[in-house]
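Just one protein chain is left out here, and the rest sit where they should.
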Amino acid sequence: MSSGNGAVVATGAGVQGGGSTETAMQRARAETIFAKGAPGRRAFVAPAMDVPVRPLDELIPARLRRAREPRLPEISEPELVRHYVNLSRRNFDLDSGFYPLGSCTMKHNPRLHERVAGLPGHARLHPFQEPARAQGALELMWNLERALSEIAGLPHVSLQPSAGSHGELAGVLLTRAYHDARGEQRTKVLTPDTAHGTNPATVTMAGYDVVKVGIDANGGVDIEDLRAKADTDVACLMLTNPSTLGLFDENIEEIARIVHDVGATLYYDGANLNAVMGKSRPGDMGFDIVHFNLHKTFTQPHGGGGPGSGPIAVSDRVEPFLPHPVITRSQVGDGEAVFDLDHDRPESIGRLRGFQGNYGCFVRSYAYICSLGAAGLRDVSEVAVLNANYLLAKLGELGVLDLLTPAYGRVAGAEEDAKRQWGCMHEFVLSGAPMKRELKIKTLDLAKRLLDHGVHPPTVYFPLVVEEALLIEPTETETRETLDRFAESIAEILREAREDPEIARGAPYSTPVRRLDEGAAAKRPVLREAL
Amino acid sequence: MSSGNGAVVATGAGVQGGGSTETAMQRARAETIFAKGAPGRRAFVAPAMDVPVRPLDELIPARLRRAREPRLPEISEPELVRHYVNLSRRNFDLDSGFYPLGSCTMKHNPRLHERVAGLPGHARLHPFQEPARAQGALELMWNLERALSEIAGLPHVSLQPSAGSHGELAGVLLTRAYHDARGEQRTKVLTPDTAHGTNPATVTMAGYDVVKVGIDANGGVDIEDLRAKADTDVACLMLTNPSTLGLFDENIEEIARIVHDVGATLYYDGANLNAVMGKSRPGDMGFDIVHFNLHKTFTQPHGGGGPGSGPIAVSDRVEPFLPHPVITRSQVGDGEAVFDLDHDRPESIGRLRGFQGNYGCFVRSYAYICSLGAAGLRDVSEVAVLNANYLLAKLGELGVLDLLTPAYGRVAGAEEDAKRQWGCMHEFVLSGAPMKRELKIKTLDLAKRLLDHGVHPPTVYFPLVVEEALLIEPTETETRETLDRFAESIAEILREAREDPEIARGAPYSTPVRRLDEGAAAKRPVLREAL
Amino acid sequence: MSRYTAVTEADLAVMLETIGVESIEELFSSIPAALRLDREIDLPDGLSEGEVYAHLRDLAAKNVSAEDEVSFLGAGMYDHYVPAMIDMLLGRSEFLTPYTPYQPEVSQGGLQVMFEFQTAICELTGLDVSNASVYEGPSALAAAGYLAKLTNKRGRFVISRGIHPHARETLRTLSAGYGMTVDEVPLVDGVTDPEAWAAAIDETVSAVFVGQPNFLGAVEDVGALAGVARERGALVVCSADPLTLGILEAPGELGVDVCVGEGQSLGNRLDFGGPSFGFFSARSEHVRRMPGRIAGETVDADGRRGFVLTLQTREQHIRREKATSNICTAQALNALAGVVYLCWLGRRGLVELGELMVQRTAYARDVLAGLDGVEAIHSQPVVREFAVSLDVDGLDGVLRVLDRCAAEGVNPGYPLGRTYPEYGNGLLVAITEQRSRADIDRLAAVLGRALAAERDVVGATA
Partner (left out) sequence: MSRYTAVTEADLAVMLETIGVESIEELFSSIPAALRLDREIDLPDGLSEGEVYAHLRDLAAKNVSAEDEVSFLGAGMYDHYVPAMIDMLLGRSEFLTPYTPYQPEVSQGGLQVMFEFQTAICELTGLDVSNASVYEGPSALAAAGYLAKLTNKRGRFVISRGIHPHARETLRTLSAGYGMTVDEVPLVDGVTDPEAWAAAIDETVSAVFVGQPNFLGAVEDVGALAGVARERGALVVCSADPLTLGILEAPGELGVDVCVGEGQSLGNRLDFGGPSFGFFSARSEHVRRMPGRIAGETVDADGRRGFVLTLQTREQHIRREKATSNICTAQALNALAGVVYLCWLGRRGLVELGELMVQRTAYARDVLAGLDGVEAIHSQPVVREFAVSLDVDGLDGVLRVLDRCAAEGVNPGYPLGRTYPEYGNGLLVAITEQRSRADIDRLAAVLGRALAAERDVVGATA
């Protein structure tokens, strides 16, 4: 009865003895909540007005008051629930299928985390509660900082940034503060061609100029180009390692040397930390600043595009500039430890946001770390890498890699006839260029056809350095059967396209809507419901 | 990737330039959890063994121990979550659409109730906690008893029965105890032809013989037949009022007189209480015993077939026999009231189950009563009756009632040309007999075709006294728009059937599976997965 | 318009007009005037959502739950950890809000869950068939009695005194109607007295009932007890604690005809006693006399695998007074929790959890027995629960000790004297996986202190 088609009744025409079996309900146009309800309906009931009522004019002059009510919906609670439950069913999600969205680490989100984050002692704690009465929260944050510090191999942590790119901005501003404190005016930040878009965008927002560094045949930083560009105007090199190609830069020590030699900082985009937890540490590689994406590596649910959390870990030389407040711990003898917030940080770059960061995310990620422990976190990275390599090999076995070719990642020193020609860390990139050439279907078509196979497509057209790119990150929480089935789906789509490329080009068919016209949306933007 | 097809990807074939676009995933056979996983996988991790471990043989002799492990699945947590999330999507539910299942009162289930029932102080309270440390629970149950007593118009309440039919059993056993205490050996219980199946089934389980009473032209108890059958062997008359035809028995006072005159008790099946809350009370009508279905009238969610709760309210003469324990309240001066459980009830029929009943349901229903208050509960019944009559009238307006005719419920004294010929309380019954005759589709076909319209069909083939019955209960929480759309769906199906009855006969088309072979299931029962 | 209704004034006008009446009141005209209430019922005014929340939270705060104390209460319901995933699944509208799957095409989720549940229960109990749930443990046992009565028409039940007192009483209550005699067999050293058992059973006995483990936590020799009964043609009903069945032999392997039990410990909350679920499994020859819903496998019009409710000719809605039970609404959602919990544990987890309980319980039994004034009530093998007696003055003495412990945040267990006068100063202690060694040591310390204090006081006033 609702235009948000429910789970159980599929949209679209069926046929029965020649006639369509489609019903009005299946044909209905998507209606927003603003088109529902009726004047006078309500879900909210206000608590009783239990104080003496004074004329509003006495309290707030009419000229400051609202002349025209906001036209919010007027809707009953049952209608409201149905609307959003039905809308939810028009989403694909991680709890219903495979979601190998490269660079995003779509790993299982344990429900334990939602439970503990929902405890009123966490969820209804006011951020301005006096620290003496928020000791549990501060202890949790302290413990999380210590764990992240150990994972990164860097001594100091700030949990404040709200997401990865916010962490990046913090990192570049810290770099600026660091150079400022040394009386240096640097102007450039280096980013490799494989960098995620947030890296160069951040650089600009922090008032630096982006200088791009090329990549070499192995997908790593082009050392010669780096050397050429690394001068004393360079404030920082931002690097993702493993890179967005899913490859560990084997020259990382050399890169660190070059960057440090010119007095610049080395920034680690931690989006791919899931590949190396407990195996290798950015701090040990020579990085000064690391951001974590708690919503990737530490399984804060992605929420349809947030919330996230982007803590940063930094080296001693950067520490004085950290955003305030910082959490402190003190203990007299073996009395109870006392935690506090220190605002008195004269060299701090200041705040990046209100309050202490996305605490609700901290609770979840801390629970995750408690569940897994050291060995568990190492296992995460080992299986993440194992799963990616297995999927790559499986695609090879099915003959897929002729049409979807690995762009980088040839195994160093592999014999011509060795089984393993291609390798990766926790994710890998394929190029759909041969497929496009030979089968006349694009990576986008492949992706859309995958929807009919009940999987979320990998990241497409990123990284930019690979033509018709497909960036595949299976994560450690998937089973071998799921990887096998995904590989078979890809093979099946290619087989099908060889027979009839129109099928992929017209895909998807089984989704709540078919392919959407993004061009039209941008050309004549309709960004809100007209009322 | 899962055989439980998700929400987003619909099952079934599409067509594209002649070829099928159906994928393997869409064709996949439903797999149970026992077909998933792999030896060695696990979701559960045990807490550490922190005590000294002794040889098991020392603790439990081998001959008492299990020889062969139960073959439970071995599955990872992510797989487990996906399996059941995907299964859930194969259910239709009240939060996604209209569910006018007659006699079941499928009203909106407020989420507030889940929240309060989940508070650890309720949810983790042990039933054997000493009453002094369970005062909140006992107070809640006391308050709920008082509210139900007021609603029923009967002074005493026991919350113990687990569902409606359990309440019926309690009621008939109370009747037996009542007669026993008076030294009478009665053998028969009367039930009208419109009775729900649980009524006669209960009578047998309680060791009585069922005697059926006919109904009159208005669907009420046939007074003459009742008079003929009401003798001193009769222990009780069980009645639903409004009846399962959705009609209030106008002769109820007379019926009560007849039953009481032979010394029998009058039992009120409260399944239809949603029609009369705050409007009329069973106690005032002369009933001795009433059961409530908290999962109907008081919005305990139905859970796919329970849990429910079936409290009973009784008159003074039945009170001594109530199941124990009963809740007591005492108060010294204006000190705090103290609640306790009284087990010392010498005439009690005893327990009907463990502990104090389905407390979790009490919490929800009590919250509901607190939310609505007296006026709100009255509004519930008024709107329930309004909605049902409106829907009936709307179907009339659309010309549906010629093919789906009201079997009973002609409005008393309505002029020939009066607009309102048919009336009902909170639900009404239509007979599909004319439709079957003229359009060659059965009530079952209509019901199945309704699935393609995104609604749950009404109750079908009950009550038994109406041929090809369709029992429609919209409830008070539905909007007029929803009722209109439902009426239009019915009209549309009839129109469609006139053109091509095969469509309805082949329905449904858009559901996760098509019409299922129930005969085969019963003939060669497969009741568990073979391992 | 109240909280959950949606009839606006405009709606009302249109609706009354469409119906052809002047007022809502007119719709109630079939109710005789004398029976129409001329006042509002006597209840407080409605409250806002936040106010109701606050009220229910305040009531919750007046309870001492297992979240608030270290609790060793068991005696039929156990404080096992309920994995968070279960809350999520049970909270999904798709499982929470539909009713019994009368329309299988849009209920495959619920039906498949039932089928999986039946499979899991059969695996646990070692029996052939299971239904999709009954209300809870004690009434499940009574339902088994009714099945026996339908099967052999005999007039007597014999029940071990080791069966949960609520179940014994429920059997009496519910079988009174159809006229059964219920005889109880006493315990000796914590288990059913085999001689009294054998003596009690003859050819008039319809069914015998034994608990595994029994109420005192003791593991019964079910095979031996069953043997005697089968010889005399009585049906053997075992009421088993499902979470012990990774350790203890499957009842189905021991000559049991019907195995029932309380399902709370399988992923259900304590909830002050309910809702939980009862399970009901039996040898296949009894399937057509089983109570309740049963899901079965079939195919759809396109040959796709699917599930439906089956063997419905047993049920009240078809057979009415000839039905094998009157049950209609059962405990589907709780049974869902049960099967998800079993899958969460998994094949190995069930055994590991059992072993952890066995070892910790053995440890606790030793530690408590080492306390001054504590003695074991029996020496039988146990899994997660054991009985001791306290050297105090009967039930009242035990209750005073419990009060003292409660003040220190520990709940030592169930005072047996409440239901077993013969163990007037008994205490039944349950050790779930949520009670660590540290918790057990704390129990010992607190209980020791409380006992000493109680004996001091009693000594002083004596």
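Chains: A, B and C, in written order; residue numbering restarts at 1 for each.
Following the convention adopted for this analysis, contacts are C-beta pairs under 8 Å (C-beta built on N, C-alpha and C of every residue); 3 or more make two chains touch, one makes a residue touch a chain.
The model shown is predicted, which means the values in this text are computed figures rather than measured ones.
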Partner chains on view for the chain not depicted: A, B, C
Residue among A:169, A:400 or A:491 that touches the chain left out of view: A:169
Per the touch definition above, residue among A:183, A:304 or A:335 touching the missing chain: A:304
Those residues of chain C which, in the complete complex, touch the missing chain: 48-50, 53-54, 57, 67, 81, 83-84, 88, 91-93, 433-434
Residue numbers in chain B that touch the chain omitted from display: 7-9, 38-42, 44-48, 76-79, 81, 85, 110-115
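Keep this in mind: only the chains that are shown with their structure count from here on.
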Chain centre separation in whole Å, for chain B relative to chain A (CA means): 45
Separation of chain B from chain C, taking each centre as the mean of its C-alpha atoms, in whole Å: 21
Junction residues of chain A - those touching two or more other chains: 7-9, 38, 41, 76-79, 81, 85, 110-111
Per-residue multi-chain contacts in chain C, two or more chains: 1, 3-6, 11, 46-47, 49, 83, 85, 87-88, 93-94, 106
